[in-house]
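With one protein chain withheld, the remaining protein chains of the complex are depicted in position.
Each chain gets a letter, A, B and C, in the order it is written, and its residues are counted from 1.
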């Protein structure tokens, strides 16, 4: 089973040279720490920056420079700044290559729910609906099951959804799975020490298993 | 009767302090020369500039700085440069206070025709359709009649139109007229030496004459 | 050029009346019109509809206007950092309209640019789509969304000149440029009011045509929500 850092490390393996990437809040933010330094990638912050750098040192802190999680950040050489409409034009126009975000539920059709829980205080969808509606490639970082043990990989989402038919790949604490265009979760890899049977039990939606399922290789 | 400069001078009297103004090609461009210098106005060039200055001296000529008529220009202090989409956003959003442009025909409903003559080579509408569809206030500079003596102030335009119900005021070589919201040309002023009767004969559309019509005062 | 300088925030917001629709620039607490918010607190105007990406925190930004019950309705994409907000919402004192962030940005941009409606994919198949026209283009579904305009837009810039030209700094730009264009009356507060001609025309983010009033703000706190430091 993977912890959050393990999920982030595994997702980092999906990053390819030359990609522009938007990272959501939570586990996705951690992915940045594990992208191989030999790859040239650019991180987009939807509040108006291409080229997010590391967190600032005490003296570098600038209140005019934050990421979408409102954290203080720095800029890489070659960064650019722009307005929110330009930023979402970039996202909506399909210019961002990869979006990595968290989810509360994913359906076997690739629907995602990650913004609202009935009965709980609604904070708003922020940029999530725009991102999932337009991203060329979406990877979801999530726990396979709730704390109560209920599967979050479902036939249909039970929570209000954020977007339909958009998730392409899921990395959980148990497995890596593709969402097939025709529907269904295709098991690609098992987390270290996790059996196919455990994954099968933890997946409520249609699970497709073909041949031997390799264990993930993390360094 | 007014010559082109006379028409430009009379239109310049319509300019008020604090206005942002778009000037079309031809007579409208001449208007800039007669705006009282005590007025603070800003000229917009739809190819991406607010704050058109005078033509450049020989040494000031810059191929990267032209107006919508492709003439070399200069910038006033406090100018700003922007893209074509921002420029037409400005126009479409109603931020430009006054648009002055030429016309081949105007109807008593305020329709304008100024971009196309059937049988002649079509050059395109450029920005004219956007300007007439969105301007808060439009003044047309034109000859009252064609060279053959046919009125250009008509019940209905005979040429393909550029925009509907948009012209508010017309300054011709013979007269100043308002286009009434309910339809019809309301005669406001006569050009020096021109009689009401001459204007009546030269106007094919519905002409409204109330009381004494004063002669224009030009300096 | 046209001189739009007013002496201070109080003068700038003097005619914002009860029940006005007001846009506030900023993302979180970054790039918000601090001086104008203070002036609204002092003016006591009430029943405001606030269009802002976020709702501030309990004791800063729009959160201050919530505390004094000056806000009737908020139109935002994310309002998560505010306990008083939550209380008023649950008690029904406050109306909230939640809009996807990109749709919010584009609706405001459309308002300023005279585009009454446009199609966007965000929210298709979700509750955001309820009551909206859905249409297919090139094999993909889109929602029809309408422009947003406001009686007043309050924006914050880094530098500005007397004719209202503005330059923002860093990610404090965010919603400010679109809001500047979408306000019937746009009020810009700037950290530094510079002489006309000092700003490079090629670097101006908001052309002065969009701005009706401008003043140099005072005592910017620029509070940081998540001070995240690398050792």
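FYI, a residue touches a chain if its C-beta (ideal position, glycine included) is under 8 Å from a C-beta of that chain, and two chains touch if they have at least 3 such contacts.
It should be emphasised that the depicted structure is a prediction, and the values quoted were computed from it without experimental measurement.
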item	value
Visible chains in contact with the missing one	A, B, C
Selected residue (touches chain absent from view) among B:26, B:77 or B:160	B:160
Contact residue for the chain not shown (choose from A:29, A:67, A:84 or A:134)	A:134
Chain not shown: contacting residue from B:23, B:41, B:81 or B:207	B:81
Footprint left on chain A by the chain that the document does not show	17-18, 20, 40-42, 44, 49-51, 75-82, 85-86, 88-96, 134
On chain B, residues whose C-beta touches the chain left out of the figure	45-49, 54-58, 61-67, 69-73, 81-85, 87-89, 91-92, 111, 121-130, 133-134, 160-164
Positions on chain C where the hidden chain makes contact	106, 110, 113-121, 135, 137-138, 140, 142, 146, 167-170, 202-203
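Note that only the chains that are shown with their structure count from here on.
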item	value
Distance-to-centre winner among chains (Cα means, whole assembly as reference)	C
Most distant chain from chain B by Cα centroid	A
Intercentroid distance (Cα basis), chain B paired with chain A, Å	55
Euclidean distance of C-alpha centroids - chain B vs chain C, Å	36
For chain A, residues contacting two or more additional chains	none
Set of chain C residues in contact with two or more other chains	109
